[in-house]
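For this view, one protein chain was removed and the others were kept in their places.
Labels for the chains are A, B and C, by order of writing; each one numbers its residues from 1.
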Amino acid sequence: MMLSAALIAILVGMALLLIRAFVGPTIYDRILAVNNFGTKTVLVLALYGFVTERPDFLDIAIVYALCNFIATMAILKYFEYGDLGHVGKQPEDEKL
Amino acid sequence: MIAIEFLVNFTLLGFLLATALVISRTNRLFQSVMLFGIYSLLTAALFVVLDAVDVAFTEAAVGTCISTILMLSALSLTGSRREVAMHRKSPALALGVSIALGAALAVGIMDMPEFADPNAPANLHVAPYYLTESVSEIDIPNVVTSVLASYRGYDTLGEVVVIFTAGIGVIALLAGRTGKRDED
Amino acid sequence: MGFIFSPIVFLILFWLALSGHYTTLLLILGAASCFWVLMISRRMGINAHEGKPIHLVSWRIVPYWIWLIKEILLSTWAVSRMILSPGSSVRPQLAKIPANNMSDLSKVTYANSITLTPGTLTIEADGDELEIHTLRADMLEPLKRGEMADRVRKIERGHNREQ
Partner (left out) sequence: MDGILSIIRDLLLIAGALAVLIGALGVIRFPEVFSRIHAAGITDTAGAGLIILALLIESGFSLISLKLLVIVLFLFFTSPTSSHALAKAAIHGRVLPLTHQDKG
């Protein structure tokens, strides 16, 4: 029962984050909202697996956590450097 | 237990609808890329709720990760920071088409069997055989995987070839650019 | 202990942990995918040294984590009260705090620990200083006293002595 309540609480939190993603105002607010929405989705999937007594779906939650991080990093890299091919300062560059 | 499943289902669908509406109203490409990220997170969560775990897996990897990155790469190639001009010449026509299409789909849905009905035609043909025999025949615990990779192997091969070709196209478009940069 | 963090062993252990199915066919496929991932990361030029965060394996990390979790819960409580209190109680400030006498890895641990505790956020980590954004001036006090920095340094010193 408590599991369902926690699930509902997270869904309400998701709704709040959707509002933030819709209204902005800056692009960084939206990125923050998308990233945090991803974390909440991971939690929803984990909780949902336990609510329906089939926690085997946790693999998807793991994939989500990974993808969410990579996508956030790609978006931020895009906004910082203007394209994704940009290579930051790396030890290899100094050797060459 | 059933009630919470319905609640999650409908809440996620509601979020999906809201996101889709906002995407269609926004005229900045970055915002829509970002919102598409949320959209595919929601879609994949819905797939999990509907028990289509394998599709959810694909949607999580492709929708959230790869397509976001691909769209951003495309944006950085085209460099279109401008707002897209919206052409709204005849909203009445578009509205009419949408309503007619929606109504046709609704009529079509009425003829479909109940959701998860074990006696639906699709569940009576080869599905029971796969469900009972695939583990002993193919030795892979996931039935969907054994259907896709073995029983329907040729079909999947065709799909993979299509995706491979598309991938080559994308690489050819994106890699040419970075190659030039390296020479600079 | 360190050999567990050699990439291939780590990948295979990770695969075994996640899979849960141990038939011959699946084990072969799993091993093949581990090698495939390893080859791709070699080609991408991912530095193998970075994949071995050896000081994170030292047992001294355990008391540090327990302490960090306590700090996270305390500052979560403080920030939650700010969120729930009516009116705006946010008085953000920027400040620089020293992060000297640390290896790069310790600096990352330190900066990440600061970010993990709500109320403080590392904006820039450049040289021997960290630029911190904080929600309220008093949330910066514990950092200025340097307790966290001392604890981070202690992990590393402990590791060096063990070698």
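Rule of thumb we're sticking to: a contact is a pair of C-beta atoms (placed from the backbone, for glycine too) under 8 Å apart; a residue touches a chain by one contact, two chains touch by 3 or more.
What you are looking at is a predicted structure, and each value in this text was computed from that prediction instead of being measured.
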Visible contact partners (per top-of-document touch definition) of the missing chain: A, C
Residue in contact with the excluded chain [from C:A32, C:V62 or C:V90]: C:V90
Contact footprint on chain C, counting only the chain that is left out: 17-18, 20, 69, 72-73, 76, 79-80, 82-84, 88, 90-94, 111-125, 133, 135, 137
Residue numbers in chain A that touch the chain omitted from display: 2-3, 5-6, 9-10, 12-14, 16-17, 19-20, 26-29, 31-33, 35-36, 39-40, 42-43, 46-47, 50, 55-56, 58-59, 61-62, 65-66, 69, 72-73, 76, 79-80
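By definition in this document, only the chains that are shown with their structure count from here on.
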Rounded Å distance, chain B centre to chain C centre (Cα mean): 34
In chain A, residues with contacts to at least two other chains: 59
Contacts with two or more other chains, residues of chain B listed in rising order: none
Interfacial residue positions of chain A with respect to chain B in the complex: 4, 7-8, 11, 14-15, 18, 21-22, 24, 27, 30-31, 33-34, 37-38, 41, 44-45, 48, 51-52, 56-57, 59-60, 63-64, 66-68, 70-71, 74-75, 78, 82-85
Residue numbers on chain B that touch chain C, as the complex places them: 139-141
Chain C residues touching chain B - in the complex, by the definition given at the top: 21, 23, 25-26
